[in-house]
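Please see the structure below; I have some questions.
Missing here is one protein chain; the remaining ones are kept as they sit in the complex.
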Amino acid sequence: MFEARCKADVLRTVIDAISTLVDEVKLKVGKDGLSLRAVDAARVAMLDLTLSKGAFVTYKAEDRELGLDVDKLKEVLKLAQSEDEITFTLDEEGNRLVIRIGNLVRRMSLVDTSAMADAQMPKLEFPATIAIPASELERGVRASEAVADHIELRATPQQFELAAAGDTDVVNLALDKKQLTNLRCSENEVRSLFSLDYFGHMVKAAKGASDVTISLRTNYPVKLDFDIAGGNGHVTFLLAPRIESE
Amino acid sequence: MFEARCKADVLRTVIDAISTLVDEVKLKVGKDGLSLRAVDAARVAMLDLTLSKGAFVTYKAEDRELGLDVDKLKEVLKLAQSEDEITFTLDEEGNRLVIRIGNLVRRMSLVDTSAMADAQMPKLEFPATIAIPASELERGVRASEAVADHIELRATPQQFELAAAGDTDVVNLALDKKQLTNLRCSENEVRSLFSLDYFGHMVKAAKGASDVTISLRTNYPVKLDFDIAGGNGHVTFLLAPRIESE
Partner (left out) sequence: MFEARCKADVLRTVIDAISTLVDEVKLKVGKDGLSLRAVDAARVAMLDLTLSKGAFVTYKAEDRELGLDVDKLKEVLKLAQSEDEITFTLDEEGNRLVIRIGNLVRRMSLVDTSAMADAQMPKLEFPATIAIPASELERGVRASEAVADHIELRATPQQFELAAAGDTDVVNLALDKKQLTNLRCSENEVRSLFSLDYFGHMVKAAKGASDVTISLRTNYPVKLDFDIAGGNGHVTFLLAPRIESE
């Protein structure tokens, strides 16, 4: 049993996050909300997303797993304005998700989840965490994309810096402690290099968030955290570092 | 003699309807307004459009036939804002339509109409007519396009339904009598299947209209009617049914 109704905007945020990494996803619904975890095909990046009951206009669910095709959800989204309400109901017999927008009904076949492994979030420890306005980070990423295909993130107890170095040009975005929402760094310096393609998509999925929290450690995965659905949901991205060839 | 002035918006509506079916059209102008009829190359669909004198800011015409190139009219439209006035004059000697927008003049050569047959609107009888908000119908069509290339229209005395069935997913839009502007159905049920490509273009041409009237009969052409130019014009589309292979 699953019946939930939300604003189109909430669905949009969720889809933006998922489509960064995968085309199909296993959604776990339960009585207090839903969650999903996805690993990209190259196993370089991971997404963990939770959305509590409070993100919905109405919500009722028993524990279930639903296999969803992300492109089909995008099609549905195009039919709704951001304030429109979308209702999702599970048709257990037909193995379909029934989606209603106004008088319109789309019955969407579910995807087989038997081959989708349950990803485990690794336990990671980070000496540095940085909370930065999403819009600042997004501009830094866009500027970097013009000059390079990888990006370096650095933190010290005083400063956070994003840098991209191409053959001739260099981009960097440096914010000191006062310009950041939060900065904590228990080492003198931490730094890691990441694929800008992955990192850029993750940052763009955070577009609607106010702040993004970056957790960092030298030559170690980066963790991005941000709230969605007005604080009623949360997204965590993990991205493996790119090892610098010398 | 032909001299008429209208808002760019009126021209836009007319072009949207024509370009659904043909690239060239024979326009009949007369003292009370103009009309045109077009059949697509595959002879599956027909358009009948009338625009009375009242749709124009100024209008003076004697009986004439003008062969128009629809793509050229689209080019002209791009030069005008929706509230701009466009003036059309016939240059009989040069066999050209002279189009003025502000100080700008385009002299457009007319297309030879001698090969364009006069299409007759067939006499058709329909047991069901449904008046539905254009925006509802348009959303139903867009949702259907994501899952199938044909669409079924059904009516009963109580309900109108549009349905599209793909390999895995199904879309339908059902409105009962109270949700429709009008519903009349003298049989228990009528239903026909149509090409979504044609039907979709027709419905999108009705974008600016408030209601679209659908006339329906089992395994029979569908007729779509809507007003244009604030009630000073009218569009009728006919579309042959697609025969369901069993």
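A few remarks follow.
Think of it as A and B in the order they're written, each chain with its own count starting at 1.
By our rule, contacts are C-beta pairs under 8 Å (C-beta built on N, C-alpha and C of every residue); 3 or more make two chains touch, one makes a residue touch a chain.
Computed from a predicted model, the values in this text were never measured in an experiment.
Touching the missing chain, out of A:G67, A:G102, A:G140 or A:P241, is residue A:G140. When the omitted chain is restored, the residue from A:A45, A:L173, A:V190 or A:A229 that touches it is A:L173.
Residues of subunit A that touch the chain left out of the display are 136, 139-140, 142-143, 146-147, 168-175, 179.
Although one chain is not drawn, its touching partners on subunit B can still be listed: residues 72, 75-76, 78-79, 96, 101-109.
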